[in-house]
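Inspection log for the structure reproduced underneath, given as structure tokens.
Shown here: the complex without one of its protein chains, the others still in place.
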Amino acid sequence: MKSIVDFTVKSNKELNSSTILLIVESKEELPRILPGQFVNVKIDNNSVLLRRPISIHDVDYKNRQISLYIKVLGKGTASLKELEVGDIVNILLPLGNSFDISLGKKPLLIGGGCGVAPLLYLAKVLFEDHNIKPTVLIGARSEEDILQVNEYKKYADLLISTEDGSLGEKGYPTNHTVWDNPEFDCIYCCGPEIMMKAIAVKSKEMNIPCEVSLENTMACGIGACLCCVQDTDKGHQCVCTDGPVFNINVLKW
Amino acid sequence: MKSIVDFTVKSNKELNSSTILLIVESKEELPRILPGQFVNVKIDNNSVLLRRPISIHDVDYKNRQISLYIKVLGKGTASLKELEVGDIVNILLPLGNSFDISLGKKPLLIGGGCGVAPLLYLAKVLFEDHNIKPTVLIGARSEEDILQVNEYKKYADLLISTEDGSLGEKGYPTNHTVWDNPEFDCIYCCGPEIMMKAIAVKSKEMNIPCEVSLENTMACGIGACLCCVQDTDKGHQCVCTDGPVFNINVLKW
Amino acid sequence: MVNTIVDLNGLKLKNPILTASGTFGYGTEYSDFVDLEKLGGFIVKGTTINHKEGNPYPRMAETASGMLNAVGLQNKGVNYFKSKIYPEIENLDTNIIVNVSGSSIEDYIACSEIVNDLSHIPAIELNISCPNVKEGGMAFGTSAKAAFDVVSQVRKAYGKHLMVKLSPNVTDITEIAKAAEDAGADSVSLVNTFMGMAIDINTQKPLLSTVTGGLSGPCIKPIALRMVWQVAKAVNIPVVGLGGIMNAADAIEFMLAGASAIQVGTANFIDPDITIKILDGIHEYMKEHNIDDINDIVGII
Partner (left out) sequence: MVNTIVDLNGLKLKNPILTASGTFGYGTEYSDFVDLEKLGGFIVKGTTINHKEGNPYPRMAETASGMLNAVGLQNKGVNYFKSKIYPEIENLDTNIIVNVSGSSIEDYIACSEIVNDLSHIPAIELNISCPNVKEGGMAFGTSAKAAFDVVSQVRKAYGKHLMVKLSPNVTDITEIAKAAEDAGADSVSLVNTFMGMAIDINTQKPLLSTVTGGLSGPCIKPIALRMVWQVAKAVNIPVVGLGGIMNAADAIEFMLAGASAIQVGTANFIDPDITIKILDGIHEYMKEHNIDDINDIVGII
């Protein structure tokens, strides 16, 4: 069941000049959250009208906290950056489907840009609930954009690629040597569309099952407005309810 | 010359549950400000579109500070209440005409509600620059709404009336005993329209010159939009440039 | 006890709050947040005779105090509604209204006939004002003659309450409203979205796949309110007002301007439980202003 919850800001940390880690706490028990699900955050000042969809980066049931990993892009996210400890944030959750854990036994998680956000919680669930230590490959422009490294290392083997070679291998995630001798049997991917499309092509070639998490623009987040559609083999599907996670086989990429 | 100045908030004090005293400081020399003039304050968050006109309550040329006495009514003023020390407020100033100091020698200043705002600076100018100690009569619903008492007392003899009699005389400013044996020869008045109209009637009867400061809703504050008009014997005049101070003789009250 | 029941020409609502078509799904999307039976009713999404895929993505762009959408009436068709959705909601104790859309008079008639047979659907809202479909849609709503034609034809095919939803993209909305009244509408609802557009200056491309889309939200409220006021003065059938209603104050403005009931649209996206908050706010307002019957404030301006 989805609900509207007033969370309290517990911490709001700048990870780099354009990325924040926002940790918020609920008074009540958290609902069960699946990896890949997202929230829809109400922006408090009136500078924007609609809520902003943000993936669930981490969940701490004990302390009733969730964390959000947010790239500051425009007015809505800028306003989230201004939040201070103790402020109230109204959040709609949990939204969307989730990654299909049964896709394989040796998963490779690939994240680019702020697409890494949902992969931490996915890695955690794989590790803690399914006894699987996944491989996580993070790609970014440069060293400053490779964040939360120690968090990923808790649950996963971490690989890094940067476009400028300042950390990990130089190049895009698609060029990483992890592909040369693939020891993974399924892929979960989230990042810029152009990257996900490239990964989709590779995984199809290699016949490895692959899921991607999409970030279409949304209004309601609950399947009511039909604004967030993605073209699939079943026609237009809502990214907010039929997704955000899709198996690449159903996409018309 | 009017200018647009980025002021810095020096202090923002709650005087009572719905009134704040906002003191802001400019990096540059303040322009010369006449008593009765006002500023047009830009509201930073996007919840409102237009600037908000606020009287100049006090001026400190030496420290390049002005103070604003603000009643929190709606979204714009609520947003001013949120301002914190160090925040930047963009202000257009100085706007409007001013009280006519030559109206008399023994002035009575009457303020009701947040209409007291411009009277402090008027009293100060009369006292410091013209060697006149005016009488100030403040009316309010109740004791909690009688604010800045010590400030007024610096420059004026202070009389108080409250509707519930909790401080000063019980009743409206128009019923105050100051009228019984009038020792004043001119009146400057600012407050709710209904009060100013009553004062205007009384002063006409008693043949005492009287100026009132109006608070029509404004868009530009600089005479460009013609939204703030008042009907006068010269037709529609702009409260923001021909006013806010008008002699009651020109008003069609 | 105060009265909030309004009677729209025979269609009784327990309170004046409806939800706007296309913004409330089939109601079920909101059942986690709203006790649907507390509403005066809800209007399900635009339904056409045949399945429609709608327009390509991107279909949405946010603007100052508003949003543009170009959904284009995506729906699985009226027969899908009848067989799959209707059984899920038919027993709700509230008014479920189907928004009937089409691109030809024949389509409107065919769709209305099917809905006519659904015993728990007491009314249709005839959408002659959708700006997001190539053929028909808004064309029927922007000429008095075309509006008269389609409404009078549907009137023959549909026996229950016929609400006609008007387009604001017209010079004189009272003309269209009067044409709908003359053609036998039981009520009119207004407004649908305004045709608007937005551009990404970096890509130098429109933000919607269809270039233009429908503008909704608080930005349109002043214009919608004016139109409701004009139409309420011009027709003798009840007027249902909408366009940018975000809170109880907005709803009351529409009622003061002449709306017997109101619809909440875009606001549902921001606060899924906003309809209940509006209902509560209306009760508070009635209390504060000593209003015993909500009908007493309708059209006092």
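For clarity, chains are labelled A, B and C in written order, and residue numbers in each chain start from 1.
Quick note on the criterion: contacts are C-beta pairs under 8 Å (C-beta built on N, C-alpha and C of every residue); 3 or more make two chains touch, one makes a residue touch a chain.
Computed from a predicted structure; not experimentally measured.
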Displayed chains contacting the withheld chain: B, C
Option from C:156, C:205 or C:287 whose C-beta touches the chain left out: C:205
Options C:252, C:274 or C:294, residue touching the unrepresented chain: C:252
Residues belonging to chain C that touch the chain removed from view: 63-66, 68, 142-143, 169-172, 194-199, 201, 204-206, 211-212, 215, 217-223, 225-226, 229, 244, 249, 252-253, 256-257, 285, 297, 300-301
In chain B, positions touching the absent partner: 1-4, 42, 46, 48-51, 92, 216-231, 235-236
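Keep this in mind: only the chains that are shown with their structure count from here on.
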Overall pattern in which the protein chains touch one another (line/ring/star/complete/other): line
Centre-of-Cα separation between chain B and chain A, whole angstrom: 54
Inter-centroid spacing, chain C versus chain A (mean Cα positions, whole Å): 36
Set of chain B residues in contact with two or more other chains: none
Touching two or more other chains - residues of chain C: none
